[in-house]
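Of the protein chains in this complex, all but one are displayed in their positions.
So, subunit A:
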């Protein structure tokens, strides 16, 4: 679920309470609301800088092990690594109080935890700083072969051509309630995605799906975006949503689609979320070695077959959706972002150039990257696409104009569109004369109004609303969002007020019986203690007590700077000790 969707579920009071968290002090001073703060890179950095060690550690564990969740409390707790239970719970509560992690209650009382999924890629670089990888020499790579060695088109571009094909062919359904085979065959020709690609990208169509995997994927995504909807025995266009989607700059479209992929395709695969976020740090256009990247993945403590496989899966998914290029070299693979669809910043959006269409006298229409998608949409109707690469080329022909006429366009409307799309440049008189001639043909197959190819205005001011991507909304199904008031420290440090203050405040030498009492309290809280041993102070997380003949011993985790080791201690083995109540008497 995305921030905007969580926001709808939260009360204003709760959101205001979040901003009172010490993590958001600077953001609150700047007047940011909760929705803005959790997505604002400087505020995120400030929040992480202000976090106590427990909260940071919990958030890191969450990111690595569970992506954006949801995850059960039990599983989350088991993944806490070296943290004591109390530290872990303390950190989790701090994160909940700041609106960074949410607790959900399931019907039978089990608790789940989740984060807004669109926060993941923004928080990840702050939580897991990574050294800048050195670029690989592009060398003499062998391309990852497919489809005449062309790289895949970006997913957003593929959707546009797929929709254009559906709009040209019509959205009528057969008696079985599905698109005719002829239409789906044309749709497959309009995209570069194949069924094999979808398998590689991890797409599982529903068992009873009548379409091939690639068609099924396109239709599901189209419906999810709200561009196409089922309406009785046919599908229909939602022209408003289509217009809003196509008004988005290409990079934002791809960013939203990547977000959707993380949600939909990688839902149960947190390793891929994590790797995707690491890959997102690479500069676009630069080749990197997969081996070097795998090293980096390992450096972050991720090892083993699952991670290698996940890296491979991530790279395949990014290649399939046209975001990354892959090449094989003698000692492995190389990768580079062909376009980086990652969370655009406002600055980048302002820089995006709106390139006009160049109209050649022979009817060739050259379209540079950055050309508004609503122009590409209309070109798909009035002209024939000849190539779609860095530059896309359409050609006006007699038959393409015939098609446009059948869909209700007129020569004056086509000329007016071309004039606007080219930024007002004059059209060659010869081409204009050809268009006039082609306009005299009889439209063979005039479409009924329900089958007319949607006409979108090029007027930038007509679309004022930014396209809002919605998640599948599965996170909250069967769950109840827990109330902010539930997150109190007393919940995990019972009887805190009965504990002598000296236990919490001073590192002192106690009688063996008091040492035992303190250890028992630490065990009941699952809290750590500080021990002074041989002139050094170490942190110890007790796990169990054993009574011995005439004495006792405690087994637990001794936490040193770089290593954690399980040890068994008897009371005479340390001199001083102090009970640590996370959030009350500091952290270890």
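Operating definition for what follows: a residue touches a chain if its C-beta (ideal position, glycine included) is under 8 Å from a C-beta of that chain, and two chains touch if they have at least 3 such contacts; residues count from 1.
Here is the rule we use: contacts and distances are computed from a predicted model.
One chain of the assembly is not displayed; among "DNA 3'-5' helicase", "Ferrous iron transport protein B", "ABC transporter ATP-binding protein" or "Uroporphyrinogen decarboxylase (URO-D)", its UniProt protein name is "DNA 3'-5' helicase". Listed residues A:360, A:480, A:495 or A:546: the one in touch with the omitted chain is A:360.
Check A:82, A:125, A:180 or A:369 against the missing chain and you find that the one touching it is A:369. The chain not shown here is touched by just one of A:389, A:445, A:466 or A:495, and that residue is A:389. The chain omitted from view is touched by exactly one of A:115, A:258 or A:338, namely A:338. Summary of contacts with the chain left out: across A:22, A:284 or A:551, the touching residue is A:284. Residue positions on subunit A in contact with the hidden chain: 138, 140-143, 148-151, 284-285, 287, 325, 327, 336, 338-339, 353, 358-364, 366, 368-369, 387, 389-391, 398, 428-430, 433-434, 437, 440, in rising order.
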